[in-house]
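Note that one protein chain is taken out, while the other chains of the complex remain in position.
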Amino acid sequence: MKKALAALIRHPSGRIGLFIVGLYLIIAIMGAVGLTPHNPLQQFMLDRLKPPSGNFWMGTDLLGRDTMSRLMMGIGQSMVIAFASVAFATIAGTVIGLLAAWWGSLWDGILMRLMDVLLAFPAILLALLIIAIVGPGTATSIAAIGIVYTPIFARVVRGPALSLKRRDFVDAARTFGSAQSYVLTRHLLLNLVAPLAVQVTLALAWALLTEAGLSFLGLGTQPPTPSLGLMLSESKNLMTQAPWLMIFPALTIMLGILGFNLAGDALRDILDPRTQRREA
Amino acid sequence: MTSGVGKRASNLMNYVAQRLLTFPLILLGVSVLVFVSIRLIPGDAITAMLGTEAGMMTPAQRQALAAYFGIDQPVWSQYMRWLGGLFHGDLGISSIYGKPVLTVILERFPLTLQMALMSMVIALAIGVPLGVLAATRNERPSDLVVRVFAMLGQSTPSFVIGVLIIYVLSVYFGMVPAMGTFTPITVDFWASMGQLIFPAITLGFAFAASVTRIARSAMLDVLSDDYIRTARSKGASSISVVWHHALPNALIPVVTLSGVEFGYLLGGAVIVEQIFALPGLGRLTLDAITQRDYALVQGSVLFIAFNFLVVNLLVDLAYVALDPRIRLGGR
Partner (left out) sequence: MTPLLSVRDLRVGFGRDPGANEVVRGVSFELEPGQTLAIVGESGSGKSVTALSVNRLVDFGGGRITGGSILFQNADGTMIDVTAADEKALRHVRGRDIGMIFQEPMTSLNPVHTIGAQIEEAFRLNRGLAGAAAKQAALDVLERVRIPDAKSRLGYYPHQLSGGMRQRIMIAMALAASPRLLIADEPTTALDVTVQAQIMALLAELRAETGMAMIFITHDIGLVAGIADRIMVMQHGVAVEQDETSVVLDHPRHEYTKHLLRAVPHFSAGKAAREDGKRAGGGEPVVRVEDLVVRFPVGKGFFAPKAAVHAVDGVSFDLLPGETLGIVGESGSGKSTTARAILDLVSRQRGEIAAKVGHSKRPIQMVFQDPFASLNPRLNVEALLAEPAIANGQRKDGALRQRMRFLLDRVGLPEDALERFPHQFSGGQRQRLCIARALMLNPDVVVLDEAVSALDVSVQAKVLDLLIDLQREFGLAYLFISHDMAVVERISHRIAVMFAGQIVEIGDARAILSDPQHSYTRRLIAAVPAVERRNQHFAVDMTQVPSLVRPAGYEPPPALWREAGADHLVREEAP
């Protein structure tokens, strides 16, 4: 773990990704504990639609709220949803994928066809359906995004788990009579940590993207709580008068996704057995 | 060693047969899931359908309306009836449009199909050459430029690109992209293409970035394979090595990715349709969900899943065409 982090810092684009992710986490915490330039919900009636200035670094919106403070809080909101939904998908997907691979035959067929059913829905529509059932909100977004990405994790785990299952060290374990739980955790799961770490990082990027998309459609985080997608969506009708309302949320979303993508890619470079073999 | 034509044919038949067998199973799963989940949406369908008018109806009228749409029955019997209708091509009546569901869907589908095709063409036309170029110039400046493009493309949500395109067009070119209307390609080819070009670029950008990345990494893998060294030992030129020996072997991941993306695009691009106010399949489904048009949600989700599966089957058949090992069986 420590070694992977050190390698990530040494990796040129991994360093950038790690820096962005770190920055966003700090901003998210600052937003959560109220360390924002202004109250994100406060309406400065005299300063409506002001361009960036010394007081309002990123300008204000139609209701006179500070864009920067709102973005900081929005980042926090996005991060909570992204991390929680990816945690859900990782755990559920890993368990399903691992068991499908280990049990094989009939169970494999049933579990993976179920995953296929979920995959046959476009992600946004599946999320929409879930939101329609339970109503929009933070918890709904987490559940919706989590369920959407569960089959992807199940597939990511199942493939390597199947090939690990056929490896000689698993056969060796069988000749000693090792317990199933030992084989599943030590021989399969432990060797899946590397591909999972890559997938988790990249999934965080998609989760940010999906969350922003849902709130852009007005189905994610509900006003007045600020969220990045909603801010961008609201800016659409004001883009000629107040382009800052569009530019800053757009850049914030892009940069965040970019950070996770860069970190995930670098992790893949570092943990890829093929590049490792080349070094050996 | 493979022996005999019969065995090869049965290999391929097995493969297709297995695919075709799971096909209806998955559709059945999708339809059950939709059928149940849409009925879990709180609130009563008649109210959602008619809005304030519903308040003015007598219980008898509501009962009659529910019976008309078949939603007065228990869920499972509704499902059986719906399933029965399915075999006759009857997906029920849309409560929003008052027309057969299939008719409504088929009105919206041409736009979605055309937009998906246009973005795929854009993505492949940009992505494959860029990916190949980057792989052959591994770690050199042009590779880095391509990787930065791909990384940015992958990190930019479609709605950011869509909004930016509209902004740039309106502020710098003083034009507003055509919105809200769609001319079928059969009526006016150029008008139709013009209306969809910006939405297609919006969708194609991230798509192109993914194609670039996958083409690059597949090419990098293939270029280090033994048979590439063999081709070089025969004295083949670099161009022949890249395009004739390597690319056909690197296409499978590209086809897989393009197939999955295209399959999803056929399900409608909700966000882009929303930005450009296009009457596509995505918004149709979105509206159907928010307005509790049970029959329409069921019909369109099933239609989307069906398309997705068909595209996946086509991708499998593409493997068969691309890779003789799959086509002819054997090891």
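Each chain gets a letter, A and B, in the order it is written, and its residues are counted from 1.
Everything below uses one rule, namely that a contact is a pair of C-beta atoms (placed from the backbone, for glycine too) under 8 Å apart; a residue touches a chain by one contact, two chains touch by 3 or more.
Bear in mind that the values here come from a model prediction, so they are computed numbers and not experimental data.
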### Summary
Given B:107, B:225 or B:287, the residue that touches the chain left out of view is B:225
### Task
Please give every residue of subunit A in contact with the chain that is not shown.
167-169, 171-179, 182, 186-187, 190-191, 193, 280
### Query
In the whole complex, what residues of subunit B lie against the chain that is missing from view?
1-3, 7, 10, 14, 17-18, 21, 225-238, 245, 248-249, 322-325, 328, 330-331
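Operating definition for what follows: only the chains that are shown with their structure count from here on.
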### Message
As a quick test, compute the distance in whole Å between the mean CA positions of subunit A and subunit B.
### Response
22
### Message
Touching residues of subunit B toward subunit A in the complex: what are they?
### Response
22, 25-26, 29-30, 33-34, 37-38, 40-42, 151-152, 154-160, 163-164, 166-167, 170-171, 221, 264, 267-268, 270-271, 274-275, 282, 285-286, 289-290, 297, 301, 304-305, 308-309
### Summary
Within the complex, subunit B is touched by subunit A residues 13, 113-114, 116-117, 120-125, 128-130, 132-133, 135, 205, 209, 212-213, 216-217, 229, 232-233, 235-236, 239-240, 243, 246, 250, 253-254, 257-258, 261-262, 265, 274
